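All protein chains but one are shown at their positions in the complex.
Entry: subunit A
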Amino acid sequence: AASAPKPLPSSGPKSLREMPHPLATSSSEEMGPALTPSPDLLLPRSIADKDLSLPNGTPVDTSSPASSSSLLNRLQLDDDLDVETRDLFVTVDDPKKHVCTMETYITYRVTTKTTRAEFDLPEYSVRRRYQDFDWLRNKLEESQPTHLIPPLPEKFVVKGVVDRFSEEFVETRRKALDKFLKRITDHPVLSFNEHFNVFLTAKDLNAYKKQGMALLSKVGESVKYVTGGYKLRSRPLEFAAIGDYLDTFSLKLGTIDRIAQRIIKEQLEYLVELREYGPVYSTWGGLEVELSEPLEGVSACIGNCCTALEELSEDMTEDFLPVLREYILYAESMKNVLKKRDQVQAEYEAKLEAVALKKEDRPKVPTDVEKCQDRVECFNADLKADMERWQNNKRQDFRQLLMGMADKNIQYYEKVCVTYW
């Protein structure tokens, strides 16, 4: 079982809540603790002085005094906030297209800022492609099987239906990859994983990957938990509850995804009709003298309505749907972790039974059964801790996601309202 070299930061609900979600609206109400250049404030040593950024690496705008002071207030009021524990910041940005003879692909810049001892330098900037993220995720699953690994955006896209190189697709993917790394960064155990470290720092990731492949031939961690063949009699209540929860959760999210898609479809069909509707008023305006102004006016309003509606549908497609799908993938991978846990417990119980059947006097519990017991207990503990963290993050994520959805609809109506006024 992994053990964190540092004590778990008070990463309970509060400090995670302060993290702005990529979908957050422009309002600053959800901005987390920020650092101001005010000399009065004692800046913890652990934060790099030069870069003033929010915990997740987004640079903060301190140009206006108002924003600085409000941020300062936030800092002072929030006692629970442990700024010092924030010592790793990762960002994904700057997508670039690479055209080679064999293939065309996109790379993203992954920037790391840290004061952790595990890193040789305080700053790194590397370029990674989707494959690399996929590799990282697999490695994490292998090496940290007792933990919940965040999901990646979908790997395969139907060619011809979706343009892999369109701005919208690339941006949607970038946001998802950024979220992926941030979730790992926030995890007290995963963030210290050596593969993660290499992913963030290595100049030549492919060389490292090849190394890893060679090592695989040796009996490595990846084999450890593939116990196979053991069947669990019954899942303990609390894990059964988690399993049930995840089942219903995925189901409901699936329904919401379908509803959202349906709405977007209906909106686009509405848009088609509106596009024919507006110009008819214009045509009529051409016929009239006194009425031409109001008629042209209505025509223009309808045109603006079309633009606003287009924006709304685009936003929902690019921001809302991907997050839903991410969570469905998350739930799926979590269910797999639950199954692995079942396996580990089954192995332990089977071995325990085997020992009991031997009927020795004062049976010594053999060490390998003890190890199994340890494994089960660690797995359970890790899983429970991760679940709690997951539940809180999920709550925040959905809160922001749904608020964002509401906001976009509000903005749509405001735009239309204004044009008719």
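Going forward, a contact is a pair of C-beta atoms (placed from the backbone, for glycine too) under 8 Å apart; a residue touches a chain by one contact, two chains touch by 3 or more; residues count from 1.
To be clear about the criterion, contacts and distances are computed from a predicted model.
*Asks:* What name does the UniProt record list for the absent chain among "Small ribosomal subunit protein uS13m", "SNX4 protein", "SAC3/GANP/THP3 conserved domain-containing protein" or "PIGQ acetylglucosaminyltransferase"?
*Replies:* Protein name of the absent chain (UniProt record): "SNX4 protein".
*Asks:* With respect to the chain omitted from the figure, which of A:H98, A:K210 or A:K252 is a touching residue?
*Replies:* Residue touching the absent chain, from the options given: A:K252.
*Asks:* I need the residue numbers on subunit A that touch the omitted chain, in ascending order.
*Replies:* Within subunit A, the residues touching the omitted chain are 245, 248-249, 252, 255-256, 259, 262-263, 266-267, 269-270, 272-274, 276-277, 280-281, 283-284, 287-288, 290-291, 294-295, 297-298, 301, 395, 398-399, 402-403, 406-407, 409-410, 412-414, 416-417, 420-421.
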